[in-house]
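Taken from a larger complex, these chains appear in their original positions, while the remainder are omitted.
Here the chain labels run A and B in written order, and each chain numbers its own residues starting at 1.
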Amino acid sequence: MIIIMRPDATEEQLEHLVDVVTQAGLQAHISRGAERTIVGCIGNDALAENIPFRAIPGVEDFVRILKPYKLAARESQPEKTRIMSRDVVIGGKEIVVVAGPCSVEPNSSIFETARAVKAAGAKMLRGGAFKPRTSPYDFQGLGEEGLRMMADAREETGLPIVTEVMDTRDVELVYRYADAFQIGTRNAQNFQLLREVGKYDKPVFLKRGMSQTIKELLMSAEYIMSQGNREVILVERGIRTFETATRNTLDIAAVAVLQRETHLPIFVDPSHAAGDFRYVIQLSLASVACGCDGLLVEVHPNPEKAMSDGAQTLRFEKFEKLIRDIRPVAEAVGRAV
Amino acid sequence: MIIIMRPDATEEQLEHLVDVVTQAGLQAHISRGAERTIVGCIGNDALAENIPFRAIPGVEDFVRILKPYKLAARESQPEKTRIMSRDVVIGGKEIVVVAGPCSVEPNSSIFETARAVKAAGAKMLRGGAFKPRTSPYDFQGLGEEGLRMMADAREETGLPIVTEVMDTRDVELVYRYADAFQIGTRNAQNFQLLREVGKYDKPVFLKRGMSQTIKELLMSAEYIMSQGNREVILVERGIRTFETATRNTLDIAAVAVLQRETHLPIFVDPSHAAGDFRYVIQLSLASVACGCDGLLVEVHPNPEKAMSDGAQTLRFEKFEKLIRDIRPVAEAVGRAV
């Protein structure tokens, strides 16, 4: 922590600041510049984390030097985390494609979809039983019945299943059926939910919040990890910006930044980023070339009839094309699909 | 709902679209322009809500005409909603100032603060017992002990109390102690939590999400209202933008837009918007002038020692000045404090 004093700060104010820092268990190190005095806090930055420096008289600003995340930081674990979900390796050389419908629907299409995406090359099945919908009047998911259908689809195809959990009260239920939890973008800072899935021993696909910075995403991972569960997969799914040509703006650079900052696997969800099926393949190609460890893709036998997110959902043929198209790009960057 | 066809859409595609619309229970109304054909859907827009028009061949785009919120809409209730919390009227002529510390702390400062803000003119007491913190290593609140202290402070001062609830499992507990719920910005689209507080009969201060549009905020209110609880107070607290001079960007126009769109009371939280105590009074003045129904202000006897958000917290003298300063502005716009 470095504290920058105002140009008109008095000696008394400086002394008071030094007291505050010292009482927090840190050493203060004063440098008097031509125009400003700065105070370095030496020791464990976490001790200074909660001091409201800007509220202290004479202080103009302060700068945090150490990163607030520890367990998620690359510095704490240089080698990449690999996660096993049944026989699927996440975070290895192979790019893992997770595919399936937005919602599990009250018909047998989840089975049809599971077979089709498996045949095309998907390694895991996604599908929502609990759906966060912007409107309370929209279809909210089938709940436990949906989970059961997902589990049956796994039975039939062998694909491990990923599904969203939205409520701390449902974590145990979802745990019983699913192979991996998904935390949705709207719950990316629902800290109670993060904590709750942190107590279980199954992987968590953590989607980035719509306006969450990369640092904050890592702090959300840290919440999960701090409870014991180290199997967190980060998912870039587009952020909210002024541009409306796509539903969200895929922050492709987040893949590169996260690779440097963390050892956790990094996935991309091109479907939610684009919000439009016509752009999903191109965004997938870009993500694979940029170095992602996997993709989350929405697929449905007939998007026109999908109960949610139809506009961004691929038909089977398009999904097959996606896999065919990303394969040579994956190889070009030393990966495989 | 109006659907715009692609310039190269075929007659067959148009017929297929008309079928889809008709099967959804609406009437299709075709207008052939010089360059484009458009199809109006006449009937209850909600029936068309879930049709993924962009996934239908030949469709270029579609436009929603009706607003997705109903209970929250001004059209459904022209007169402004007034909410009583004990003897405090929210949404009336008087601007209601809710003040108190960010967190209730394990010392007696909540009592000191309650007395001070009451003396200055606050009408309700705020304070957090459950705290959403970006880092899992930061102080997370006192939980039930904090609620008890809040209740004791109410006992002493008569101020109704507002406190945040973050977990569906805690709603009943918070209900027992508090006079009003607060839903924080990070839970603005935690739909399970919204639904849960919607089942109780106490007012809900609903904070706008950091990247939530005004429409989506009204949809979040709709979630609560759809469960029966009509006592929702909307809180503008700044949105996330590229500007970093303030913690968030106070969207002051949201006050004006919401007044037109909804009958619900509208509050502003200048403390979180600014993130800096030096700007809180000016933002309060702006909010009152713009027509807000109340303010949520962070106050602490010694912000330097506050366990959270100290930088944006007012000392007692500053809070007294805030009340003194907003009073003539309130009068200038036909309100009172």
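In the analysis below, contacts are C-beta pairs under 8 Å (C-beta built on N, C-alpha and C of every residue); 3 or more make two chains touch, one makes a residue touch a chain.
All figures in this text were calculated on a predicted structure; none of them were measured in a lab.
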List the number of copies present in the full complex, noting that all chains share one sequence and 2 are shown. 4
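Rule of thumb we're sticking to: only the chains that are shown with their structure count from here on.
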How big is the gap, in whole Å, between where the Cα atoms of chain A centre and where those of chain B centre? 25
Where on chain B is chain A touching in the complex? 20, 46, 49-56, 68, 132-139, 166-169, 186-187, 189-193, 195, 209-211, 216, 219, 222-223, 226, 240, 276-277, 303-304, 306-311, 313
